[in-house]
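Note that one protein chain of the assembly has been removed; the remaining protein chains are unaltered in position.
Right, subunit A next:
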Amino acid sequence: MIIKDALIYVGKAILFGLIMAAVIIFILPLITGQSLTNGITERVSSSNSELSFSKAVRRAAPAVVNIYSLSIDQSKPLNPGSLQGLGSGVIMSKEGYILTNYHVIKRADEIVVALQDGRKFTSEVVGSDPETDLAVLKVEGDNLPVVPLNLNIPARVGDVVLAIGNPYNLGQTITQGIISATGRNGLSSGYLDFLQTDAAINAGNSGGALIDTTGQLIGINTAAFQIGGEGGGHGINFAIPIKLAHSIMGKLIKNGRVIRGALGIGGDAVGPVMAQILNIPDLTGVMITEIDPNGPAAKAKLRPRDVITKFEGESIPGVEMLMDRIAETPPGKQVMMTVIREGKSYEVPVVIAEKPVHNN
């Protein structure tokens, strides 16, 4: 009897509790206006204003210009001439300095820069650097839009980026992707130093801006990976990091060209195998494989098979680092290098020359 009473008591309580719980669960979402199942979509729609890049676009896009070459028909001298789309460029300062690619402007006689507000300017080339494929133009204008810039935040793989340019001369286009890979940042020789992105970059995007989601410039779009002349569309595109582009721009504005030091050698890093052959087990450095007969190295009596181990007292682990150190040295300066020849170490003074510019 006692057991039966207790069972009824507990059963009633459980039943009542479950009914109340069910009622409350059913009513609660109606009160708060939120269904339990679509919490995710609610979230997407509620923060919709932040899920657009329009703010970043508004900050940066006005400073990205279209670059045209003006070709004048000689037979019709009164004709204003037709504009041919070449690529894109980025206004870097209120003074009207514009960064673009060297290959965009290298064949143009007269360059016209078109702003997104419709203004057009003829522009002069301040300087160009074929090695990094960069060029600086200048236009004279009032109230020029300038791209926001932060040189101190390096791009990371996975960052969302936007490419701004004028592909196929369609008009300004924004495409989105991520940083797929990064090279080495801030080195002056410029080789292998690209940012890689899967944001769509096509012919005409060259010289345009790669920005982050806050609208700050992080690179100058330069090239798309191509197979057999078939343009673009593979999601493998390259941009010059802004730190390098900015430093090159400073040099171009100052000197009209980038002055790089040269040693006049070709070389290879000394690997473990070569170290064994030379019988110096822990040798690191660069072995000279070819030498320019008129270059500074030849003048300093260096020759092939010499191994450069130190540059101004600093050990040299690889070719890129040596090339960078040489490129950064002002021409005419004498530097001390440590060279190993036939197992013996020598200190050799070398006067760095200026690297000749190859216009390709």
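Assume contacts are C-beta pairs under 8 Å (C-beta built on N, C-alpha and C of every residue); 3 or more make two chains touch, one makes a residue touch a chain; residues count from 1.
Here, contacts and distances are computed from a predicted model.
Engineer: Have a look at "Carbohydrate ABC transporter permease", "4Fe-4S dicluster domain-containing protein", "Serine endoprotease DegQ" or "Thiosulfate reductase/polysulfide reductase chain A" and point out the UniProt protein name belonging to the hidden chain.
Structural biologist: "Serine endoprotease DegQ"
Engineer: Looking beyond the chains shown, say which of A:Lys12, A:Lys94, A:Lys254 or A:Arg303 touches the absent one.
Structural biologist: A:Lys12
Engineer: One chain isn't shown here. Among A:Thr175, A:Asn221 or A:Thr338, which residue touches it?
Structural biologist: Hidden-chain contact among the options goes to A:Thr175.
Engineer: Which parts of subunit A face the unshown chain closely enough to count as touching?
Structural biologist: Subunit A touches the chain not shown through residues 9-10, 12-14, 16-18, 20-21, 24-25, 36-41, 43-45, 48, 51-58, 61, 117-120, 162, 167-168, 170-176, 199-203, 230-233.
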